[in-house]
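With one protein chain withheld, the remaining protein chains of the complex are depicted in position.
Here is subunit A:
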Amino acid sequence: MSETYDFLFKFLVIGSAGTGKSCLLHQFIENKFKQDSNHTIGVEFGSRVVNVGGKTVKLQIWDTAGQERFRSVTRSYYRGAAGALLVYDITSRETYNALTNWLTDARTLASPNIVIILCGNKKDLDADREVTFLEASRFAQENELMFLETSALTGENVEEGFLKCARTILNKIDSGELDPERMGSGIQYGDASLRQLRQPRGSTAQNKQQCSC
């Protein structure tokens, strides 16, 4: 049985090793913290269908290996991503300092219009904080990123991160800024929207879609 959704978005989770990328994904998909998280080799997948602004969106999330030496490999998985969570660890300045590199990779290798949200993870470890909220939000502003501090442990802001990213993409589709049909957009129409597209004009009325014109 295939799921019904309006859109499928390809998402990336990127950032340095040990920042909690896989745990963020696990928390988002399973709603719990992954205790014995294994290092990601290459790439792992997760997906979840979410409801954003009246549309059902399937997020196909690619969780990548963070260690520097594997970057040449993980980069090849970037192509055609619509959104990305760029993750650093608020208790590790090193992971914060590496953000520029990750950002450059994402902007050059994935879709040029990729929507990126910066996630300062391990928010629960505030006592060990090395990167202030203010500093990171300034960085986000300068680089046109959305920004949240998250905790994969408590789940705080995890769902928000993914949803915010998805919502922004949807808005860009609505405004025409993003064209889902463009090759490499990282966006696909799902069954639901295809059905709507195929429906004869007259029958769309019964869908009660307000101002979809």
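Quick notes on this structure:
Simple rule for what comes next: a contact is a pair of C-beta atoms (placed from the backbone, for glycine too) under 8 Å apart; a residue touches a chain by one contact, two chains touch by 3 or more; residues count from 1.
Heads up, the rule we're going with is that contacts and distances are computed from a predicted model.
Of the candidates "Golgi to ER traffic protein 1", "TBC1 domain family, member 17", "RNA helicase" or "Thioredoxin-like protein", the chain left out of this view carries the UniProt protein name "TBC1 domain family, member 17". Listed residues A:4, A:76, A:100 or A:154: the one in touch with the omitted chain is A:76. One of A:44, A:124, A:160 or A:191 touches the chain omitted from the figure, and that residue is A:44.
Counting the whole complex, the residues of subunit A in touch with the unshown chain are 10, 17, 38-45, 60, 65-67, 69-70, 72-73, 75-77, 79-80, 105, 108-112, 183-184.
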